[in-house]
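A short worksheet on the structure shown next.
The complex appears here minus one protein chain, its other protein chains still in place.
Here the chain labels run A and B in written order, and each chain numbers its own residues starting at 1.
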Amino acid sequence: MAAAMSCSPDQLASFFGPNTTNAAAAADYICTQFSAVSDKFVDTSFAVDSTYLLFSAYLVFSMQLGFAMLCAGSVRAKNTMNIMLTNVLDAAAGGLFYYLFGFAFAFGGPSNGFIGKHFFGLKDVPTAAFDYSYFLYQWAFAIAAAGITSGSIAERTQFVAYLIYSSFLTGFVYPVVSHWFWSPDGWASATNTGNLLFGSGVIDFAGSGVVHMVGGIAGLYGALIEGPRIGRFDHSGRAITLRGHSASLVVLGTFLLWFGWYGFNPGSFTKILSPYVSGSYYGQWSAVGRTAVTTTLAGCTAALTTLFGKRILSGHWNVTDVCNGLLGGFAAITAGCSVVEPWAAVVCGFVAALVLIGCNRVAERVKFDDPLEAAQLHGGCGAWGVVFTALFATEKYVNEVYPGKPGRPYGLFMGGGGRLLAAHLIQILVIIGWVSVTMGPLFFGLHKMNLLRISEDDELAGMDMTRHGGFAYVYEDEAHKHNGIQMRRVEPNPNTTPS
Amino acid sequence: MAAAMSCSPDQLASFFGPNTTNAAAAADYICTQFSAVSDKFVDTSFAVDSTYLLFSAYLVFSMQLGFAMLCAGSVRAKNTMNIMLTNVLDAAAGGLFYYLFGFAFAFGGPSNGFIGKHFFGLKDVPTAAFDYSYFLYQWAFAIAAAGITSGSIAERTQFVAYLIYSSFLTGFVYPVVSHWFWSPDGWASATNTGNLLFGSGVIDFAGSGVVHMVGGIAGLYGALIEGPRIGRFDHSGRAITLRGHSASLVVLGTFLLWFGWYGFNPGSFTKILSPYVSGSYYGQWSAVGRTAVTTTLAGCTAALTTLFGKRILSGHWNVTDVCNGLLGGFAAITAGCSVVEPWAAVVCGFVAALVLIGCNRVAERVKFDDPLEAAQLHGGCGAWGVVFTALFATEKYVNEVYPGKPGRPYGLFMGGGGRLLAAHLIQILVIIGWVSVTMGPLFFGLHKMNLLRISEDDELAGMDMTRHGGFAYVYEDEAHKHNGIQMRRVEPNPNTTPS
Partner (left out) sequence: MASSICSAEQLAPLFGQNITNAAAAADYICGQFTAVSDRFVDTSYAVDSTYILFSAYLVFAMQLGFAMLCAGSVRAKNTMNIMLTNVLDAAAGGIFYYLFGFAFAFGAPSNGFIGKHFFGLSEMPSSLFDYSFFLYQWAFAIAAAGITSGSIAERTQFVAYLIYSSFLTGFVYPVVSHWFWSTDGWASAGKTENLLFGSGVIDFAGSGVVHMVGGIAGLYGALIEGPRIGRFDHEGRAVALRGHSASLVVLGTFLLWFGWYGFNPGSFFKILSPYKSGEYYGQWSAVGRTAVTTTLAGCTAALTTLFTKRVISGHWVVTDVCNGLLGGFAAITSGCSVVEPWAAVICGFVAALVLIGCNKLAQKVKYDDPLEAAQLHGGCGAWGIIFTGLFATKKYVNEVYPGQPGRPYGLFMGGGYGLLAAHIIQIVVIIGWVSLTMGPLFYILHKLNLLRISPDDELSGMDLTRHGGFAYAYEDDPQNHTKMGEQI
């Protein structure tokens, strides 16, 4: 490949020799042509890679719609407006804050290993390394992290608290973490050109740790500090399911998240036109496809495992649980999606479903209330995904995806030694630590200032009535009442409702 | 094009001749550059085609969401959880089974004409012919077939029966059919390198037969064997409409299917970077665009035809009927989308709408109950689409899309003789036959083992209550009732509501 890009007129002229009328000019002429060809390949690469990255970013953005619908369906009807508004604002406020600071903190290299310091307000963008499309892609990731957290604290949090934590998370907490693990300057990045952590760096390809654990643990603190919803645990401390108001919206949201995950995971390559060996059918495009396949298989396995696991535990075939299991599988495979074999993804999904069921058990026991199981799902399964990658990453794929450092460690079970696992355990610890020291105090401060939880009256009446101008649904029509027909509403019978 | 790919140093050196100082080295130098250029074009093609195929696969996947919403909206509220769960599991179980066997049965060449035998569990993938992205694309097709069937047997089928038929259909029945018509080894494939069926092979470009008829006929058997829903036909045998519970979900699902169909039909080229004549504006990219246009026009025409047809028949402007008509038009154009002119697509859609109305009439007369009209729509319109292609395929497009066999038959009405039509009639017969001998006995066996239909009580109460842990919707708030608080449904007060 490099050959074509370096046609040397001098060398070619010497081959033609003195008998050629004008060897230098001929060689020059030919080499100029080649350099034009080479330039056109550069253009083509940028165009193809930008197309790929932009459409991936659009897919990731569609996850925000998925979150909105998932959250809306999972809360009670009386809080639907509230939760949807937070989802819209995660995207909107996130857009402004990530534009002003977030992107700079995350990718503003050259910088130190802790935090970036260029590109505030997209100044000096585009550069050779960072184009606008890259910003858009990273923005879509940032708002996903905020979206996760909003699920944990749903149905009982003041709207102002949302605005504050969401801006802080998207503008500072998340960008710093992504700097550590994804920026070439980050102290634990696998692409760091200097010293790699444990000679390896952390392979968190699309962010089981960086996105999902950050969002999940932030949610954990929020939900812990404000406590469970009224009525979630009865006098004797037994858990009572506060069912979401619409399973259709839950399924809609889940499928949209699945759809968007194809931007999240395969899109994290950010480029598709890079061959491993030029002229071969096997290149980064295959790795992209493989990543989509591992993602699919992990989710599918987790869904099936949850289906049968929950059937045994509860006696029901429960669609919302299956949806959560599916998402748990996705959250787990996100770290290792590009560096594991498809069969390993099946293992990943299987364990992820069990991790989620286990975390939910624990949560119930300690009376932790998370309306969307977001802390369990994204925190728990995300952590498992980070560990999983360190166990199952294959040598070949690690070297293809993170090239230029031959002999780097890979998965423990694949014979790659324990150093990748060590790096990944460090990752879990520092993410927990960092989110604890930033989001913990923030939520605690809001709590102390009475800005976190809504009043009991508001909670019982529902926030939509008290804060958002009315219920989300008006199925009964005033016109009907005019006509004097009183519609009877059939209530689901709570006695037959399982936990 | 071929020229650039075959720079011969020997030939070039002979042109330079003995007077050049080092003719061999000069020629070699130049040709090495060209071979590097050629390699980069290979890379570019793979990257562009993979990008195209992957995003098409994502679109096709979004059809699964469309099916889920369409099905959910078309059943009664009491069975919503059930039907959505089956849709989630079509995708999830389909993912595992298609990974383990399905893809191998379908595309595991070299093999016999009946069934493939390589690539079990994606072993030996990627190859030059089959990359991971191709698997993902075909998986999305396979689950679409299963999704069609689930509509026919909705509202009265045991959940276990779903799991069994869905795995069997995605893992075996559908892959075998797709092997016959789409694998280069298939006995009726239009790309078969040896003997083509009737010198033509079957041009079922994106699967009116392979996907839609298979799904529709499987549904037909299921629905026939278990009989109509309770209340679908009254004592005197008149049909009573059991209206779906949400037209919004139906429209949502229909539009999502429309959206996804742009992956289904144009995506079936699987490559976009292949010129017909290098350097011209007219190439496969134009054919891809044309396919998207024919698809659009067929659906639009069918929708309008249904609108006016139904208006005359029933006196109402009915949106759910229009949605079904639209989908019928899409199902019909799927076979011929790439080889017909846009005006022919209008004809296709017009007839498809009439076919669907006719099939629904017949179904009502014979007391066949299909909650989503899936057998009529995908079976009936699919069969019309297969016939339509044999009538209207143009010579030019057939030779462009299936190159390398000049003089092959094309559409009867376009002057291409009857052999394509003969091949297509064979296709319809063998698909009906194959699905009858596989899915028929399966459903019958399930029926005999009492695993197919739910009990009458369950059916009246709705499966969501009895099997899936509760209704899909909770618009009023139960927790409050537990706490003994009787909530008055607070209507939004128009006076205090801001405009």
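A few notes on this one:
Definition applied: contacts are C-beta pairs under 8 Å (C-beta built on N, C-alpha and C of every residue); 3 or more make two chains touch, one makes a residue touch a chain.
The model shown is predicted, which means the values in this text are computed figures rather than measured ones.
Across B:Ala92, B:Ala303 or B:Leu391, the residue that sits in touch with the chain not pictured is B:Ala303. One of B:Ser14, B:Asn112 or B:Asn195 touches the chain omitted from the figure, and that residue is B:Ser14. Considering B:Pro110, B:Gly289 or B:Pro403, the position touching the chain not shown turns out to be B:Gly289 (whole complex).
Of the options B:Gly194, B:Gly237, B:Gly279 or B:Gly407, the residue whose C-beta touches the omitted chain is B:Gly279. Touching the chain that is not shown, out of A:Thr127, A:Asn195, A:Ser314 or A:Ser455: A:Thr127 (per the contact rule at the top). Touch with the chain that is not drawn comes from one residue among B:Ala161, B:Val176 or B:Leu326, which is B:Leu326. One chain of the complex is left out; on chain A, the residues touching it are 16, 19-23, 25-26, 29-30, 32-33, 35-40, 42-44, 46-51, 54-55, 57-58, 61-62, 64-65, 68-69, 72-73, 80-82, 84-85, 87-89, 91-96, 99, 121-122, 126-128, 131-136, 139, 159, 246, 249, 252, 467-470, 472-480, 482-483, 485, 487-490. Although one chain is not displayed, its contacts with chain B can still be listed: residues 1-5, 7, 11-12, 14-20, 30, 34, 37, 41, 44-45, 48, 51-52, 55, 59, 76-78, 231, 240-248, 251-252, 254-256, 258-259, 262-263, 266, 272-275, 278-286, 288-290, 292-293, 296-297, 299-301, 303-304, 307, 314, 316-319, 322-323, 326, 342-343, 346, 462, 473, 475, 492, 494-495, 497-499.
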